[in-house]
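Here the complex is missing a single protein chain, while all its other protein chains stay put.
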Amino acid sequence: MLELDAVSYRYPGYARQVLADVSLAIGSGEIVGLVGRNESGKSTLCLVASGLAPVSVGGVLAGEVRIDGTATAGLRPFELASRVGLVFQNPNTQRSGVTATVFEEVALGPVNLGLPVAETVERTHWALRTLRIEALADRDPARLSGGQAQLVAIASILAMRPPHLVLDEPTAQLDPEGTRLVGEALQALAGTGAALLVAEHKTDLLDRLCSRVVALDGGRVAMDGPAAIVLADPALEQLGVERPARHRIAGEVAAAGLVLPGAIA
Amino acid sequence: MAPPSGNPTTLSEADRAYLASLAPQAASPYHALNPLTKAAIATIATLAAFVLGGYVAPLAILTVLVIPGAVAAGVLTRLTRVAVLISVPISISVALVSVFTRAGATVLFTVGPFDATAEGVDFAGQIIVRLFVTAMALGLFGLTTEPRAFVVDLERRGLSPRVAFAAAATLETIPLMVERALAIQAAQRARGLDTEGSLAARIGGVMPLVGPVILSSLTEVEERSLALEVRAFGRPGRRDQLWTLADDGRQRLLRWALLVGFILVLVGRVAGALPALP
Partner (left out) sequence: MIHCEGLVHVYPGGTRALDGVDLEIRAGERVAIIGQNGSGKSTLILHWNGLLRPTAGQVVIDGRAAEGQRVAHLARTVGIAFQDPDRQIFAGRLRTEVAFGARNVGLRGAALQRAVDETLDVVGLRGEADANPYDLGYSRRKLLALASILAMGTPVVVLDEPTTGQDAAGVARIQAIVRSLTEVGRTVVTVSHDMRFVAETFERVVVMGAGRVLLDGSPAEAFGEPAWPSLAATNLEAPLAAQLGVRWGLGPTPTEAGLVAALAGAPRARPADRAGTFGSSDPR
């Protein structure tokens, strides 16, 4: 369970509230989608929900963020790391820079957690297999394409098997196949009881994945409800968010005064 | 698809072999020595050359401690070239300064107000020999040891993971920055920056990139440190490394012998029991 309770946040050195009065609860096994136009606060919410802001980033937080009932405020960064995983937007800056192979890069988190080698190896194999990137195991992590680097970044967090996971645009650099694989991996993780928060522009992916969708506007929660309802709502477009293709098409057909000849999805 | 649930305690043979293959591959028996052994050889050779002084002792140390290793590693030619490249510029400045400023009875020749003395020449010669031995000793370590291997080994011996990581990250940052500079340079060529012409054009083309590469690397450092936090890098305590480097009793004995030998030499020199060699 990941909870944000009336959270407001501003970055160190800035007066502007980037998040204002955000309340949100993500239950075990639930995948919540986070949408909104660029700079509406999605990335900041990801940092706050994972506890990294303000614990590592600094800044001023009002309200409370709780992970499984424990307030993040008193935790140290490595304690947070074993409670909630965070995948950043830019795969290049997530690379440790100290490993020679993708296998070691993905294994770095489990090694840091102090796991026995046998377990680290099993988790690393599993994470690589889940994202179908076993073939990259021996490659130099600094010499990957954008899409490959993004899959490696996700695998690096999956291997730590965090009880909960926050992802900031995890599929931005990925082709449709990679996007599908990430979707499947997230579903599998939710199946193990993790609470997942996924910020994404690709609402078609959220449509397949999420039980609930939250839309941000100017750092505030503008919409929050079951995915099927929020993603179908034309009001989403006013928030700078495309509805999934099936809802958009249904809407356009209805607006033209026509009837759908059959099911869409 | 489901995450592994058990807590495996044993590694399969295949996994064991795979992890071993991740360790830096040794190109020769000397490369295969434990990094600490190689570091000990380099350090003791350098210190002993300085403590003993003269010409004979440093050259003897070079012959006994450095050259056999370089031959075994198959890098003698490369090492000599590197050592000469490093020590020549320093040697020239040392020679210029000491030959003319060292007071002495035997004036060899005079340039303007400066007398070149035999004592100055001798002093410069001794410094240059020591510098060369140092360059050879440290160069041998550098040519036969991967930075990450040294760091992983030190961490296994109890160095704080944080310190180990900082050391490894620093050593690996330079190639990353070079690569980034090349990528940005390629992008600027794609925007019409001509770097293929004369030397002046090439230098002129690279100069505007120096600042931004450093700046963007600094911006990246902040993001990178956050990304490391989420991978539990700051957790105190031991880590089980994926691979370790071999060490054995003979190497430990060698390291102790080097250390004890050095201390004896040092004490002997200080106490005056050891005569100065020419």
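Think of it as A and B in the order they're written, each chain with its own count starting at 1.
We adopt the following convention: a residue touches a chain if its C-beta (ideal position, glycine included) is under 8 Å from a C-beta of that chain, and two chains touch if they have at least 3 such contacts.
As the structure is a prediction and not an experimental result, all values here were calculated from the model.
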TODO: Touching the absent chain in the whole complex: find that residue among B:G158, B:G192, B:G237 or B:P278.
DONE: B:G192
Open item on the list: Among B:L47, B:V84, B:V97 or B:I184, exactly one should touch the missing chain; which is it?
Closed with: B:I184
Task: Sites on subunit A contacted by the missing partner chain, in the whole complex - done: 36-39, 43, 89-90, 92, 145-148, 169, 172-178, 201, 204, 237, 240-242, 245-246, 248-249, 252-253, 256, 258, 261-262, 264
Task: subunit B residues that touch the omitted chain in the full complex - done: 180, 183-184, 186-197, 208-209, 212-213, 215-216, 219
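Following the convention adopted for this analysis, only the chains that are shown with their structure count from here on.
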- [ ] Give, as an integer number of Å, the spacing between the C-alpha centres of subunit B and subunit A.
- [x] 42
- [ ] Please name which positions on subunit B make contact with subunit A in the complex.
- [x] 1-4, 7-11, 15, 18-19, 22, 24, 148, 151, 161, 165, 168-169, 172-173, 176, 179, 220, 223-242
Task: Residue ranges of subunit A in contact with subunit B within the complex - done: 50, 52, 56-57, 76-78, 80-82, 85-86, 88, 90, 92-101, 103-104, 107-109, 111-123, 126, 130, 142, 156-157, 160-161, 184-185, 188-189, 191-192
